[in-house]
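Sharing a structure with you now.
Of the protein chains in this complex, all but one are displayed in their positions.
After this line comes subunit A, so read on.
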Amino acid sequence: MTDFSNAMSVAASGMKAQASRLRHVSENIANTDTPGYQRKVISFEEEVAQGMRSGAVVTGPMRLDQTELTRIYDPANPLADASGHYDGSNVNLLVEIADAREAQRSYEANLKMFDQVRQMSSALMDLLRN
């Protein structure tokens, strides 16, 4: 039984991590056109509780992508400097979409796993019923 509850909490930690990744992706996409915006990236780490590897996954600290901001030429923009350029964001939509897809795929895998374990444990419970 502890194996099952362990497996369920591990799958839940995976879903939580992927969801927070997806949230950062959507923040990045929402701010594609924000001048001076640096895209946010998070990394995943294996959880270590009291010196033991629990097998669950946690999200590491959020970092800002230090890639150079794109220079956009638009003399009419109030932010434009003397040469008519201003700093845009460093968000690449293609990268964000790919990241979102990967997060979705991993989320689904975790959900599937959760369901699988739940079915196994309820099959075990059924033994008691008859």
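By definition in this document, contacts are C-beta pairs under 8 Å (C-beta built on N, C-alpha and C of every residue); 3 or more make two chains touch, one makes a residue touch a chain; residues count from 1.
Following the convention adopted for this analysis, contacts and distances are computed from a predicted model.
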Among "Putative binding-protein-dependent transport protein", "cytochrome-c oxidase", "Acetolactate synthase small subunit" or "FlgB family protein", find the name that the UniProt record gives to the complex chain excluded from display.
-> "FlgB family protein"
If the hidden chain were put back, which of A:S26, A:S43 or A:T67 would touch it?
-> A:S43
Across A:T34, A:T67 or A:Q116, the one contacting the chain not displayed is A:Q116
Absent chain, residues of subunit A that touch it = 3-4, 6-8, 10-11, 13-14, 17-18, 21, 43-46, 55-57, 102, 105-106, 109-110, 112-113, 116-117, 119-120, 123-124, 126-127, 130
